[in-house]
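Here's the structure, in structure tokens; my notes come after.
Complex shown without one protein chain; remaining protein chains in place.
This part shows chain A:
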Amino acid sequence: MDLKSVVLASSGLVAMATGALADQVELDLWTIDDPGEYHYVMADEFMAKHPDIKINVRTVQFEDMVNDLARGVATGDAPDITYIDNPEVALFASRDLLLDLRPYIEKSEIVDADDIFPGPLASVTYEGGIFGIPRGANTIALYYNADMFREAGLDPDDPPSTWDELYEAAKALTKPQENVYGLAFSAVATEEGTFQFLPWLQMTGGDYDTVNTEGAVRTLKLWKAFIDEGLASPDTLIRGQWDSTGTFNAGTAAMSISGPWELPRMSSEAKFDFRAALLPVPEEGAERASALGEGDNVILASTDNPDEAFLFLEFLYANMDRVWNDFGYLPASEVEVKDPKYPEIYAVFAESMKYARNRGPHPEWPRISQAIQAAIQSTLTGQSSPEEALEAAQTRIDKVLK
């Protein structure tokens, strides 16, 4: 090939490329995933199917998402689609920053709001609008080390199902001379602490807006007993869920309260027979509750291409069955999961999902959550009685709610 034909050929290519770009729609997508994870994989597959749409994926740290989005909105530099943690949906929706998807969903042949589990659906609903589509769902359950159960003379096929049984099991499993704690959970002063505490409160009839209840007092007394009696590490107060489950995987805690996101690591690190059970209830026959985690795919109200953005959300929704097998989240709607990994544990989490309840929703969620964390921490450190701490939290929450 001589020089002339090279020049001609490449200018032809350039012309083709610009021609293609001219009618190509570009969407900006922010995610907390790293390349190779959910949003990147799905965006690539979507672009292969829709060559006329280009998605620019950008990773934002989970803790920075709200700050970065707020800055993006303020400077007119917001993405078209983004992923946000479910308690923040109300915050953004209340500022009219999110596109109401209800009209799009009503026309859609793929997304039917009635198919989405009530918890995840409530997390994206704000004042009658639907402001996002859950990418998956998460919840918590009780992991336990069946080998240790056998050693301690407990029946691994009959895990604790009430709070009293949990306490007794933790006591039987604790071996201070071997540095083994009965239970690992998280009471850290961040959103994770609230996430772990709320189901206990909700099982006894309370919720984020009524925390000064008998049930909440009972919960905190039990949590305090776990720590004061050495059944759980004092570091529970400063450990997140990932770290506390790490101690379970290492064999220094016999039970751990955490979610399905731990499974990939647990399967490689935990060298024992690990199983899962539903979160114990206050007493036999009591109402069940579980935490609701995972975030939502939302479209910002400022987008220029709402139709293409919704097309992408539909594509994500259509692939809901892959979130468990490929990515380790629970599906947010009834899908057929063919041959799940860890079928028994999947069954526990799928069951648990039915009881998963929201945090909030409320546009001032961070302040409510912080009041709850303060009550947990001041009780567990012995600075105030559970009654006083919860009363103080209620006062602060009432101020936010009014």
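The working rule: a residue touches a chain if its C-beta (ideal position, glycine included) is under 8 Å from a C-beta of that chain, and two chains touch if they have at least 3 such contacts; residues count from 1.
Note that contacts and distances are computed from a predicted model.
Engineer: Which of "MoxR-like ATPase", "Sugar ABC transporter permease", "Methylenetetrahydrofolate reductase" or "Rhodanese domain-containing protein" is the UniProt protein name of the chain not shown?
Structural biologist: Cross-referencing UniProt, the chain left out corresponds to "Sugar ABC transporter permease".
Engineer: Could you tell which one of A:183, A:353 or A:380 touches the chain left off the display?
Structural biologist: Touching the chain that is not displayed is residue A:380.
Engineer: For a quick check of understanding: of A:238, A:286 or A:335, which residue touches the chain that isn't displayed?
Structural biologist: Considering all chains, including the one not shown, the answer is A:238.
Engineer: Who touches the missing chain here, A:61, A:75 or A:268?
Structural biologist: Hidden-chain contact among the options goes to A:75.
Engineer: For chain A, which residues lie in contact with the unshown chain of the complex?
Structural biologist: Residues of chain A in touch with the missing chain: 66-67, 70-71, 73-75, 95, 97, 179, 188-190, 233-238, 247, 252, 366-367, 370, 374, 377-378, 380-383, 392.
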